[in-house]
Each structure stands twice: as C-alpha cells, then as structure tokens.
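Only a single protein chain was left out; the remaining protein chains are all shown in position.
So, chain A:
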Amino acid sequence: MSAAGAQGRAAPAVPGSPRLFGILDAALRYSPLLVLVAIWEGLGLSGLVSRQMLPDLGTILSEFWRMLVGGDLLYNTARSLSRSFSGLALAILVGLAAGLAMATARPARLLINPVVQIFYPMPKSALIPVVMIWLGLGDASKVLLIFLGCLLPVVVGAYNGARGVNPFLIWSARSLGAGRFEVLREVIVPAAMPEILNGCRTALAFSFILMVSSEFLIASDGVGYMISSLGDGGIYPAMFAVIFFVAAIGFAADRIYTAIMRRQLRWRNA
C-alpha cells in the first residue's frame, strides 16, 4: 500500500490506543442494559412480581452454568443452529438466483414478482401446521420453514440491488469486452452487494425467530424445545437461562455478520 492519500483518509486519527478506545466505546454503548438488569432485580426484590416469574439473575446464571457443563445446552444449541443455518444457506442460494433472475429477465420477473408480493407480508409461522403435515416432525419440516421465512428478504434484496445498478457500469464493462454473463457476475452482483447483504442480514434474524418458534411446536430437541419444555415444567430459572443464551447467540451472530459485511463493503465508505 503506497497510497499515502488513500490511507490518510481511511483512518481517522484517534488519540491513545485504538483497541482500548474500542472496548470503552462498546462498554459505554451497551451500558443502558444495566438499567434493564436493575429494573429486573428491583421488580423481583420489591415483591410486585413473584420471584417465580422473575428469578434473580444469580440463580439464572448458576442454572446456565449447570446446563452448560452438563452438555445439554450445547447439544441442543448445535441441533438448532444446524437447522437454522441449513435453512438460511438454502434460502440465500435460491433467493439470490431468483432475485437476480427477476432483475435481469422479464419472464422471470413476471413469473416470480406476484408470488413475492403475495407472500411477503404473510407470517411464515402460520405455515408451521401445514409443513408439519407435509414433512412430519423431523428436521426437514423445520429447515423448510426456515428456508421459506428467509427466502423473501434475500429475493427482495437481490432484486432491488440488481435493478438499481448504474447502467453506466454495465456499459463500461460491456465496452471493455465483458459478455452478458460476465456482466452479471462481475458488475451486477458486486454492485448489488450492499442490498444483498442487507437482505441476508434480515434473513439471518428471521432464521433465529423461525428456528425457535418451530421448535416450540414440532421438535424433541433444540433450544426452542428446551424453552417450551422447561416452561411447561415450571423450571423458570433454567428457562430464562436458555432464553438469554439464545438472545446472546442471535446478537453475536448479527455482530459477526455486520463485521463481515463492513469488510466486504469497505469500498463504500473507505
């Protein structure tokens, strides 16, 4: 990297250690969570809500530790994640193909667009009973449900991204010798990447929601199943431990995803 100018503009001068600054910054940003913790504990101690319903965080933590060490939690988490990532991966593959086809070929647009418009606002969890009848209680039904739920955000992201490509970029590539397929791969897809990645981010969140809600209803393992069976059994501290753990995993997945996304798109605000 010899571009002094490029680097100079990319990195703003931050006094002190950038790493320490980053940690402090993150700590500060998430400090409002402490207020929630205080409210939780306060409500519990005040007696307004029974401790049964709002177990103290210490008990929840120790329950969490017990399930973690026992292996229960990790096993069920692995089962759940494998379902949600299978569904998500499938949705990204199919969604990208459908969205790009719609953006670049009129027949595909005429065929797929009405389907997308009708199914977009529909809550995918409404399909749980149908999918259960079709595919039974195994993994396939949950993967299909997650796939269906994640599909449309990807389709819409790819479609909007690809439609919005600056035509001059396509013309440039064509006049530099690119064929139609090369234009798709080398111009349309990278140009649409910001919207594609945003669509996939929405899909990632949907995959967690559908994973848990489908496991509530049709499963004999997984974190959703854990939450519902612990709840049914009245074992609330353990139930809350699983709920918080799922929330933490979802949060971590989103953070990792946005970090990757920022890296992919560093050309935008470099």
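In the analysis below, contacts are C-beta pairs under 8 Å (C-beta built on N, C-alpha and C of every residue); 3 or more make two chains touch, one makes a residue touch a chain; residues count from 1.
Convention: contacts and distances are computed from a predicted model.
**Q** Name the absent chain by its UniProt protein name; which of "Acyl-CoA dehydrogenase", "4Fe-4S dicluster domain-containing protein", "Uptake hydrogenase small subunit" or "ABC transporter ATP-binding protein" is it?
**A** Answer from the UniProt record of the missing subunit chain: "ABC transporter ATP-binding protein".
**Q** Among A:Ser62, A:Gln117 or A:Ser172, which one is in touch with the chain left out?
**A** Once the missing chain is taken into account, the touching residue is A:Ser172.
**Q** With the missing chain put back, which residues of chain A would touch it? List them for me.
**A** So the residues of chain A touching the unseen chain are 1-6, 9-10, 166-169, 171-178, 182, 186-187, 190-191, 193, 266-270.
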